[in-house]
Every structure is written in C-alpha cells, then in structure tokens.
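Note sheet for the following structure.
Just one protein chain is left out here, and the rest sit where they should.
Think of it as A, B and C in the order they're written, each chain with its own count starting at 1.
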C-alpha cells in the first residue's frame, strides 16, 4: 500500500494543476464540435504554434504517451521500415511491445546515460546499406529519442543538431518523445527550446500526462509529414470524442508559461534531494539534471528506505547493490521532500 | 459555426456532469498508483459489480468507444475469425476501419431498425459451416450488437435472450456495445437490466463519454474471458496512466444511481421533441424510444431548419427527401428544446 | 473422392505444362543466386516486358494468388485506406480475410456478372468525400478488379479505359488480378492486350498457377509504384529462396507464346460444353466466354450429374434450382469433355 508511504514512484501520481480543473469547469457546459474540431483545441494549437515559433506546424492531441508513440511511429514508417532507438528507450522496454504490435522492429543502439549518439546512427545506417543481405532486414526509417531521456538526462542543442543532420542526410525521420518535456524546459542550463525542436525534429511530443495535465500529449509535426493523420488517429481509437478536454488542458498549459513554471518545482525539489544524496555520500548512478534521480545503494539500505518511502528499484548491481529511482513532479510537496531527506539521512546508519 | 445555432448534433457536445468535476477536484492531489491500480478505480469496479449483480465480473476502463470496441473485439477473436455485426453498426460505418486495422473482417448482416435477428445469426453460422469452401473464409467468432443501437432502438430482453442462446449454441462470444447505455436504462419500458447484460453477454461496455462523463467506457466481462487483458490494453496504448480519472468518473456515475438519472433527462426531452414532430405531421423514420430521433422531411425543410438548428443529415431519400438525426443528452437545456420546437412548427409553412 | 469422377472442379487440378517440367529439368543443377536474383528470373522479366511492350515495368514473381493479392494491395494502400472491389471478388469471398488481415477494409461495390462499373467507382468516391463524416471512414485508395472475373466474364477495352480514367482522376491505384489471364488472352474476341493492361493499370498480375505452371504469379507494376517491394515480399514470407523456379516457369510460358496457346485449349473445350448446354436447353447463369461455365439446373439434375462428374455448386436458387460451375483448363482432355457431354445429355430425362 503506497498510501501510507511518502511516494516518489512517478510523476503521474496526482491529478491536474488547479488552473486546468478550473478551466474545464468554466467551459464545461458550452457546446462544441467533437473530435478536436472545437475552438478550445484550435486555440491551444495556436498557442503551441506561437510558443514554438512554428506557424506551419501541424498539431494533434492524443491521450496517452504509448498511444502517441505507437500511432506516430507506425504512421511515419513504411511497411518495411524499423525505428532506431536506444536499448533503454521507453518504446523498447516499457510499452508492452506496442511498436512491434504495429508491425515494426525496433533497431536498438547502445546508449550513454539514455542518449544515443549521432555517430552511432550514422554508422548503423551505413553498415546497413553496405551489407549485401540488407534486403533481408528491415530498413531504418526513423530515429526515436526522448527529451529528457528515461534516465532524466538531456540532449544538448549541439547533440540534437548532429542527430538531426545525420537523419536528414540519411533520409530518416527524427521523432522526439517529450513525455517529460516540461522538466527539460525548466532546467536552467537546458539549451534546447521548443523552437529548436520544431526545426530539428520532424515530429515531437509535448507531454501533458506527466507534466501537470490530467492526461494528454500534443504532437507537433512538420506540415504534410503524415497525410490524413486525423483519420489514422481515429482508426487507432486514439481520437478523443470530446477533444475539447485536451484542448482546454493544453490551452491552459501554454497560457502564461504554465508549462514551464510547472516543471520548475520538480527540478527544484529534485536538486534538493540530489544535494542531500551527495551529502550523505551516496552515488548518483546517472548524473541527471531533471526530475528523475537514480541512486546507488546497498540492498539493505534500499529495503530500509522502502519502509517509509515508495520508489522503484531500477536495476540490480550484483553482488549486493541496487539502483533506485526517485521521481519528483510539478506537484511534489515540501513535506514529502522533508520526509525523504530525513529517511536518506538515517540510511547511513544501516 | 455551430456556436450560433442550437445544436442537436450529438450527445458528446458538453463536458461532464458537475458531480464528476467536483469529485475530480476533491481527489486531485491525493497520490495514487497508476494504470488503474488505484483505489478509486477499485471502488468504481466494486460499485459496477454490485449494480450488475455480477460479483465475478472483470471490469476494465478505457477512454474511448472506438478504442474499447477494437481492443475488446481483437482480443476476443482468434486470428482466423471475423465479427458478425449489422451493416449499420458503428464498427462497420463510423470507426475508420479500426476493426479491419486489427486484422479482422466484419461479417455483416442486414438489420431491422438497427437490430440484427438471432435467426439471421443462426442461419449465417449454419450456412458458413455447410459451405464446402469455408476454409477459404474467416470463421464467425463473435457477435457485436449495440444497446441502444445506432438508430436509438432497443433489444428487448426476449430478443437478447435469443441472441445469447444462439451465440452459446454456436460458440460465438456476444459483445454488447453500450456507448449510450444510460439512455437505454432510463427508458421506462426498457426491460434489459445490467444484470441481464452481465448474464447474457460475454462482454459489454457501459458508456461514459456520451452519458455524462468527460470520457470513458467501462468494459464488463465474464471472468477469464481474456487472459492478460490489461497488458493487451497497454500494448494498444489504451491504458490511461492516471487511471484514477476513469475510476473517479465511474465511481461517481454509479453512486446514487447517477448513471440512470442522467439518462432520464435525454429521454424526457426527446419525447417532447417526438411529440411535436408527430403533431406537426412529420414522419419518424425509425420509431426509437431513446435519445436519437430520426425524422423524414423534404430537403427544403431540412435546409430551412438548419438555419437555426445544428443536426446531422443521415440519409437521402430520392427524389427530394432526407432523414435528419436529432440527438438529446443528459445536458440538453429546456431553452434549447424550446428553440427546436419553435423551428419545427415553422417548417410546415416551408 | 474426385478420382473416380471426371472433374471440372477447377483449373488447378493438374501439374504443369510438359515444357515447364522439361526446362526445370534442363536447368536443375546449374547454380544460381537465390531470391529472384538469378538469370532465369531476369530472362523471364525481359520476356514479359517485351510481350507487354512495357520496357520500364517492374516485374516480381510470387508463388500464390492470395499471396500476390494481399502483398500487392497492402503494399500500395496507405494505413488509412481501403480497396474498392466487387462484392463477388476473390479477395472478398475466397481469400479467408487475407486483406483484412493486413489491416485494410474492402469497400464493396455491386457487380454486373462479376464486373464493377467505372460510374459506380466514381459515385462511390464522390459520395465518400461529400460525406461530412468521412474522417470516420477508411478512404478509398485502390480499385481491384479481376480479368477474367470470378464469373469468367471479361472487361472490354472500353470498360477498362473508363475504369482507368476514373482511377487516375480520383487518385486511386488500379490493380487487375490476372489469375486466369491466359483464358482472357486466348478468347478470340478479347480486345484487352497485355500492353493495354500495362498502360491502363498501375499493377496487374499474370497468373501461372491456373494457367499451366506448377505455381506462380508474375506481378507487373509501373516503375517506382512500391519502393523496396522485394523487401516487403521477403517480410511477408513470399520471396521464394529458389526464385529460379519461378523464373524458369515464366520464361517458358512467355517463350513461343505458350501462355496464350495454353489458354486456347480451355476456351475451345468450354465452348464445346457451352454449345451442348444450350442444345440441351439448360440456361447459362452467366454468359461468360472463357473457361468458367455457370449453368442453372434443378437440384435433382445437379445431384444426378454429380454421380459421375465433380464440380462446384455455386449458388442456390430457391425453391429448387442451383447454379453449378464447370471449369476447363489448359489440360482438359478430350475424353473428359466427352464424358461430361454424355452426362449432360442424360440429364434431360431426370
């Protein structure tokens, strides 16, 4: 029962930012067209286009991260193509085989702290076409990355540029999964803006579910990337009848910079926790600057910590260590952080 | 622009019943587990099991009607099976080919006011297996019906029993799509209860989207019908991360009989409209007792009506007539009905 | 047991033309590259291009009719598209749902003796886009016809031209399934040549299985219609490792006009049978000029005939008649025809 423990399990444990609830309430009985043809969705699209400085971008709203990933990826790829992604990528390890369920192989690359290298993508594609047997292998058609990554790390603008350049040279679409994008944008040293993403990626998502909305992912794509995309979304059961609910949420997130502000709290609390972790002599497994914290400790310490704190055990490091993951969010409360810090301090005596 | 017209286009034009918003607000910052493992979803399942007198039923929440239909149908059918459904069924004409997109053929039967007959199902299956070439055809594996149907009509308990009996004799799963189920349950002469559905169908859905929720369909299925169904839902991108939002909504709908009460308003306003239609001498194309009203009028009349009323043109009846569809909902306001009645009265002078 | 009866069940009941066996034997121990990269396949492609006067056509060999149909159709269609076809089409009624298994809906049109009309295609597409709800329906992406049709009838050049024109106007690919094409080409009054097919269709098949080969369908498509098509064929398990066997067969069929000559025998024997049928006062259900003969008779007569002749019962015509199908082929023997004619003569006394 997580209820009694203070939880740092994930960033989808609370509902939505109060402004979202209030706006849903205010607009509730207005009648609108369905399936995203309402004025709230249109207004949200306008706001997002402005924030991205991407007047021609096409914007679609979907409900869920896995849904958005599999609908976008399968719509972009041709039948005979696979998607290049990190071995640690969400689509490879957390989405129940949803990409393969649409008929496509994930072509995995090794990663560095969750990131793949432009040079590895280049090499993969060149070796693929150099192979006399490539007719017997799915062709690379797209590169999938996430920003922040599943390890909470960030691509720099320089790294993203290189990836984008390789993708264009090699005729691959570049997709950036921004399920936790608010936490990237809120990191003070982050230098990848929404404008950069609009220019360097062919399609990217702006996560709502983990960043203050009840749910929802906004997919931003360059014009004409996928003809009839609304029909494809519909066919996959992913077109919300009351699209207005997505519209109102994203309109709210992109009004008065709420999306970025929301991310800030998660970073601040994560920084506080990271400081204490270092102070107590624990090792950060990955040096991530966002809201995901990976700490190495002994199994005994992890067991002790789990008495009052809920979290995920990420990996075992034999013989006796483990990596645990702690997650903050837009809604993390001060007293939750206090409880965690106290428990961390106690662990040194274990 | 529908905004300026009084709209009877559909039953998903407003947001959610105010109690739902209030409950989402009250529970908003409580932390819960994700993906439907939260206590609100569990409480909602308990409420639904009780209301259905189906203590062993398994209950899953999905977001969207098309999503629920395609995930359930493709999970029940074997690779080589198709689903029997009316030519007029939602899955055949409104879901963008979502069933075929999962690899299954829809085996269509003719309908009577949206309903298929048990005897037609029986004949279809018997002729199928009598055909020496049936190895070259997909086998019937399931029967899909909707209650109310796409024409707003209702299966009687007798009709449902016959269908259920044929399905069990012929080893077909029976699925009832209840996207608008509240409007069936609210019809005073309806004699098919949730208990009946639990007993006679293998799986059925209880619609939230069109019946007072922001969104959501509760899928009620007999125990062990589909092993690992949660993983299947996840694989299809249909497992809401914050499952609590579905839990809170269905908990609310099944507390104090809100689901049934909500349906009642739609029936009452629809009855009022039907009365006026008859009084004005128009013909009801289908004699439906629920919230969908199909009226035959001349094209000229329909054009005139459309100046102030938004609705769907359902069908053309050459040379010069059309069938229009008017829809009421849980949220239809008195003044909207008044505007419509006035416009209907004016039509006789057209 | 068909062995003891004289069979007119289908045109795939024998093996292959003796020249094919002899050529397979002659080339048997020569070593060649696999997967269609051998010199026999290349020579066959050259022969077919020449015969079609289509120097730029791309030619692929597949093993089976259903395989060729589903691989071609699913490779041409986009995710959100369906294929327009006659209700009576092979893909709709005889291929076990293979098109739907690839994710696509068949958009059926009524037929006249197995043929669909250009005007019906035009109307379908125009009504589709005129429908305000077309976002909720799969878009038409291709037209599938067969030549000869499943009723043995033939499109005239005029009819094919009209279909082709509508397809190009409406941006639909046109696919002609030529599983029995030899029997069309052999019909003296047929005016649709291979050159016409190359020009008017985007892709068509030349059937080997039913026309003198052990197996095999040659798919002829306009250049660049489907990039990486070989990989797609491979992915579907449809790329024969020893592609040479397809190459040798089609090389043989397209040397010395064997393909056309082979068809001739089937037409001649079918004509003889049709003459006797008329002479005996039976009604031809469809007036087909090729190797498929559809005769109407009483159930009693059909039962009597089935004592010594094997054939398919195609359809029941209540109260007491049936349509039977008799099929001749490149390999039909004179004595088989004699037995059949004798039996037909006896039927009048039944």
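Definition applied: a residue touches a chain if its C-beta (ideal position, glycine included) is under 8 Å from a C-beta of that chain, and two chains touch if they have at least 3 such contacts.
Everything numeric here is computed off the predicted structure, so don't read it as measured data.
> In the intact complex, which of the depicted chains does the undisplayed chain touch?
A, B, C
> Which one, A:136, A:168 or A:195, makes contact with the chain that was left out?
A:136
> Of the residues B:235, B:249, B:301 or B:332, which one touches the chain left out of the display?
Result: among the candidates, B:235 touches the missing chain.
> In the complete complex, the non-displayed chain touches which residues of chain C?
Considering the whole complex, chain C reaches the absent chain at 2-3, 7, 9-10, 12-16, 18, 21, 24-25, 27-34, 39, 63-71, 95-98, 101, 209-210, 214-215, 231, 234-242, 244-245, 331.
> In the complete complex, which positions of chain A touch the hidden chain?
Against the missing chain, chain A presents residues 79-80, 82, 93-97, 100-105, 132-133, 135-138, 312.
> Which chain B residues touch the hidden chain?
35, 74-75, 78-80, 135-136, 138-139, 227-228, 230-232, 234-235
Quick note on the criterion: only the chains that are shown with their structure count from here on.
> Can you give the rotation angle that fits chain A onto its twin chain C by Cα atoms, in degrees and rounded to the nearest 5?
Chain A sits rotated relative to chain C by 180 degrees.
> Could the interface between the copies chain B and chain C be described as same, meaning over half of its residue numbers are common to both, or is it different?
same
> Whole-Å distance, chain A centre to chain B centre, using C-alpha means?
Here the centre of chain B sits 34 Å away from the centre of chain A.
> Indicate the whole-number Å distance between the mean C-alpha point of chain B and the mean C-alpha point of chain C.
42
> What are the residues of chain B that contact at least two other chains?
If we look for residues of chain B contacting two or more partner chains, we find 95-97, 101.
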